[in-house]
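This is the structure, below, for whatever I ask next.
All protein chains but one are shown in place.
To keep things simple, chains are lettered A and B as they appear, and every chain counts its residues starting from 1.
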């Protein structure tokens, strides 16, 4: 049952990351294909790199068009609505926080599912959470979010570690996932609010 | 028969991309090994990333030294002649347009050859066409071409889509490839001229 829920959450995480990529494209006044490119890179970049290092190839989106489709659709929606928010960067930061929180748990779960050690599973969570945003910032010519003097990698690391740790002491996957997600989101939100 | 022609075109596309990498090295006044590095990264970067996500490993140039050799040879030739063109950046843009047009078709063709869906094959065309140039611009400290307010990703996408679409409705590979190549080149040329 968690399989289906995991897929939904995964698509949701991809979608919120895609929003942040599209918002960077918006800041750069790119055309709609530029929106699609940055949304896609951000949405699936972290999971792509995770799959590559784990040797899960072809990577997840090659055989499942839903991931690419959701990125492109998100880009189109943002393209026609992104002039609305006054401060795109604040919006971007909050979407990015949600994407980070979903991705750190999903990524760690993928790691465990292919049998890596708990330590490496946590690293997979961090990779999945951060690499899409790093690619977005590099391609968009922005100073990488991970370099800001705010708690960022830390939040992903703690979220993934709580998820993996709770599973190890016997928690069910939904409970562990929920706790990992919320830990990351709360830490990152506090950093955004008071950082 | 298209197999042999495809290889020649592929090497040609790698070569023109390698020229653009060497021209960036020239702008940065690097030594000949720097030329070779940037030429190689640009020449084979897109296809490398395509092969990685498709799980075609070792990637194409590991077992065929011709690709690396052509990049290095191109770098050496540009190194000894690049002082000639007055405006290196204009030259770079035109070579890049040709490389993009070849690579978007070759990349989509590779995708189809390993059995991915038409949608993903188009994405492989875009990846093959754009990732080498992205790596070149990131390594060379240039503002990425894809961020310029010009039609760029769009051209690769349309070229790859026309190639895949024509194949689907029964065109022969050379016809589809020619149409895809020309579409991308014309669109990109118009963007360069009037963009």
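In the analysis below, a contact is a pair of C-beta atoms (placed from the backbone, for glycine too) under 8 Å apart; a residue touches a chain by one contact, two chains touch by 3 or more.
From a predicted model like this one, the values you see are computed outputs, not experimental measurements.
Undergrad: Write down which of A:57, A:91 or A:182 is the residue touching the left-out chain.
TA: Of the candidates A:57, A:91 or A:182, A:57 is in touch with the missing chain.
Undergrad: Would you mind spotting which of A:11, A:32 or A:116 touches the chain that isn't drawn?
TA: That would be A:116, which touches the missing chain.
Undergrad: Per the definition of touch given earlier, which of A:9, A:98, A:157 or A:192 contacts the omitted chain?
TA: A:157
Undergrad: In the whole complex, not just what's shown, which of B:11, B:138 or B:182 touches the removed chain?
TA: B:138
Undergrad: Using the touch rule from the top, list residues of subunit A that touch the missing partner.
TA: 52-55, 57, 114, 116-117, 119-120, 123, 126, 130, 134, 138, 143-144, 146-147, 149, 151-154, 157
Undergrad: Counting contacts across the full complex, list the positions on subunit B that touch the omitted chain.
TA: 28-31, 33-34, 36-37, 48, 52, 57-59, 61-63, 65, 68-69, 138-141
Quick note on the criterion: only the chains that are shown with their structure count from here on.
Undergrad: Report the inter-chain centroid distance for subunit A and subunit B in whole angstrom, where each centroid is the mean of the CA atoms.
TA: Result: the chain centres lie 29 Å from each other.
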